[in-house]
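With one protein chain removed, the remaining protein chains of the complex are shown where they sit.
Order as written gives the chain letters A and B; numbering starts at 1 within each chain.
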Amino acid sequence: MGRFILKRLWQTLIILLLVSVVAFMLIQFIPGDPVYVMLGENISKEYHDTVYESMGLNQPLTTQYFNWLGNMLRGDMGYSYHFRKNVNQLIASRLPVTLTLGIISAVVSVVLGVFFGAVTAVKRGTATDTTLTVLANIGLATPSFWIAVLLVYIFSVKLGWLPAVGFTLPWVNFQKSIRQMILPVICMSMGGVASYTRQMRSSMLEVIHQDYVRTARSKGLPENKVIWRYAVKNSLIPILTMASTTLRGCIGGSAIIETMFNIVGMGQIMVIAINYCDYQLLQSSLFFMAGITCLCNLIVDIAYAYADPRIRLE
Amino acid sequence: MKAISRILALVLVLAMALAIVPATAEEAPQRGGTVTIAFPASLTNIGFPVAGGVQPLWASKPAIEMLARYDENGQIKGWLAKEILVDSDNLEVTLKLQEGVKYHDGTPFNAQAVCDVWQIYIDNGSASAYFGNVDSFEAAGEYEVKVKLNEWRTSTVGNLCIECGVMISPTEFKRVGLEGIYGSVVGTGPFKMSRYDIAEGIEYVRNEDYWIEGQPYLDGINILFFTEESTGENIFNTGDAQVIFGVSANLARRLERNGFEKICNNACISPTMTGIYFASGNQDDPISKLEVRQAFSYALDKQALCDTFASGVGFVSEQLAIPGSKEYNPDVKGYPYDPEKAKAKLQEAGYGPGECTITLYYQPVNEDMFVAVKGMLEKVGFNVVGDTRTGNVSRNMVGTTDPWTCCAFFWAPTTVETWHLFFGNPPIVYAINTIDMEAAGIFDCYNRCLTSKTAEEQKAAMMELQVLCTDEYCLYTPMFDTPALINFSDGTVRDHGMAQTWVCEWTPEAMWLAQ
Partner (left out) sequence: MGENLLELRGLQTVFHTREGLVRAVDDVSLSVQPGEIIGIVGESGSGKSVSMMSMIKLISMPPGEIVKGEAIFEGQDILRYEQKSPELQRIRGGGISMIFQEPMTSLNPVMTIGQQIEESILLHLKYTKAQARARAIELLGMVGIPDPESRIDHYPNQFSGGMRQRVMIAMAISCNPKLLIADEATTALDVTTQEQILNLLRDIVRQTNMALIIITHNLSIIARYAQRIYVMYAGNIAEQGRSEELFYHPSHPYTMGLLRAIPRLDSDKSARLLSIPGAPLNPAQKTGCCPFAPRCPYAVDRCRQPVMPTPQIYSDTHRAACWFRREELHGGLALEKAHTHPVADKPLLEVRQLCKYFPVTKGITRRKVGDVKALDHVSFTIRQGETFGLVGESGCGKTTLAKTLLRLYDATSGEIIFKGQNIAPLKERHLRELRREVQFIFQDPYGSLDPRQTAGNVVGEAVRVHHLAKTRKEYERRIDELFTAVGLDPALKNRAPHEFSGGQRQRLCIASALASDPSFIICDEPISALDVSIQSQILNLLIDLQAERNLTYLFIAHDLSVVRHVSDRIMVMYLGTVMEIAPWQDLYEHPLHPYTKALLSAIPVPDPVVEANRPSAPIIGEVPSLINRPSGCVFHNRCPYATERCKKEFPPLQEVNEDHIVACFEWEKLI
């Protein structure tokens, strides 16, 4: 197990290094002078030169890269010219928002998806199965922003039950936080719930026909134990591989939902960074998010190995 | 029974009649409440707004006041400078300041503060142009500032009291420096900034020590940033915000249809005029003939173009000004759509159908508009060649004496003060070889617009310029205006003063919320 984690850590490191190169090259691909692109052409020459030098653009490419990487590793992610703040500060203030939303959405996706999937598989061929499967297919085919528009129209504009925008961290104002989170979490987890339902259903159906489930029945295990201890547990293994995608999607892919609900998290920050050509911010937050994603993958892989002794004991 | 039912009916009718009678016209302001304004950007430099244009200035207004405001007639009237006096030679301006005003940080607002702030502008902003005709300024007393000019311009008072009249706290500037001042809003205004998050919004709370007794009425003002307009629409529709600032034409139409109150004056929201200008360096070119330009102008169905290309919020104008603005001359006849007249004018110029070939420059994104215009022109007998080389090409060549001719689309601001933004030059420059500007008296008239000593003189010059440029010489054909920065409210916000006299203007101190 230790060797397995070490191996995965090693792979993660290589991936991160590659990402850092790509993120770094971003700024190199900007046609023209990145400082002018970033700050507009109306700035004074002196200001331009200051920024140019502070970004280290006068140094050779490799030096720039290693300086940047070195800074990143030391925990200094640079300075955002749009926000006039250290990227560290910015991320520190925005990451909790995205993480809260992302983790809650991912958990909702997995829990509901697994539950619905198990129900549809056990009740295969019944009306419950058909309804849930059709709903899952619809959920999968519907883009999340469209769901967002629809839900906001119904629940906020027409019925006025839930706020249409905003975000409060749960430990700041719990009730408000919950009210504000309901719609974004639904939108972000919709696709996940749908795909987990489908995946779990087929996974369960496969497992239910496995010999060891028959063995469990032949032992005289009560049906609910057969389902939960044997079928669900084993079906969860392929689900776990999806979990990393979901977590990544929820954390990295929240830009649309964040924009729709006016939630200022990492996704919004990156959108703004792109809109205002804030390259240092973009570069660093990209790398940071890639790091988070790798971490998620690592955690899921370890969880996967833990769940499946066939992998753990390899 | 009959009597009773009659009485009942009467009572009913009376009750209904009473119900439709409008509420009393003059309502007394109510105290309390917080107004939330949905704002379509994430602002990063609100504390030192002058450099940032309309949005930062607008969003700083609850906390930072200016030396002057515009009145209903578009004239400058004093605010923090309660009197603005110009001497008889038009070479000295004296500002008499409100007394007893204090910045939020306790710094007294006085003549020295004004001078300090101006110095900040000169040192740090791109505002030095505003002080181009200023020799010196000094604190002549605790509450009196004297400005010595080397030359008078009509824009001088505006430059001093509006453009550079945003009175931030010089103490705060000293404390936090240029970088810091962008995020620190300290002024004399009716509200103090309590929270500012560059990505989320600004929160203001009532300034208890505001210099106008009894004001402000509101407890606070929140400005809530959004980046996606549909999000802004949701915020507004759900009642989370009472005002939405700067909406797009599409959203404006939708909100108007839903019965929301549009709270801006078309003349004040910096509309953009779309039109076509003529420029010729060649005396023999058809464009050099007045009749051809007139025929061109008559041939355009401006209303149709406006309906198609202005997203339903535009309006037609026959001159380079918005109806109702101070630049607008109601006497200008213009060239209302008349294909017959266009044909006649073309005939008059000596061109039969298909004989007059002109080149129209357009950008590829405006292909649709070009096709529409081309169709209208060809209907009256023009022969139109399209060319997409615009931008720098035309900018470089127009205004020189090269044998260059063109008709091209333009998008221009419509106030005299901002005419210079029109490709960097006032629009008349582009016609430099079309007619003899000097002889036509156009240059003279334009200069008078910029340097008149009194408002009346300036007004007269502007009216004359409109006539000359449009009716007399037809230097360009304005087509329609598209307003930008339209604001809406849900009807509960009163006395907001938003965009009533100037695009950046509103009156947070007088604003109140009808419960």
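Please note the rule applied: contacts are C-beta pairs under 8 Å (C-beta built on N, C-alpha and C of every residue); 3 or more make two chains touch, one makes a residue touch a chain.
Please read all numbers here as calculations on a predicted model, not as lab measurements.
J.: Omitted chain: which shown chains does it touch?
T.: Touched by the chain not displayed, across the whole complex: A.
J.: I'm checking contacts with the chain that's been left out. Which of A:N71, A:N88, A:S177 or A:Q210 qualifies?
T.: A:Q210
J.: Touching the hidden chain in the complete assembly: which of A:V19, A:I103, A:L169 or A:L221 does that?
T.: A:L221
J.: Of A:I182, A:V271 or A:A307, which sits in contact with the chain we cannot see?
T.: A:A307
J.: Residue by residue, what part of subunit A touches the chain that was omitted?
T.: The list for subunit A reads 7, 10-11, 14, 210-212, 214-223, 229-230, 233-234, 237, 307-310, 313.
One rule holds in what follows: only the chains that are shown with their structure count from here on.
J.: Mind checking the centre-to-centre distance between subunit A and subunit B? Centres are C-alpha means, answer in whole Å.
T.: 44
J.: Subunit A touches which residues of subunit B in the complex?
T.: 42, 44, 126, 179, 182-183, 197-200, 224-228, 230-231, 234-235, 237-240
J.: Please output the residues of subunit A touching subunit B within their complex, sorted ascending.
T.: 42, 82-85, 94, 149, 152, 156-157, 160, 163-166, 259-262, 264, 268-269, 271-272, 275
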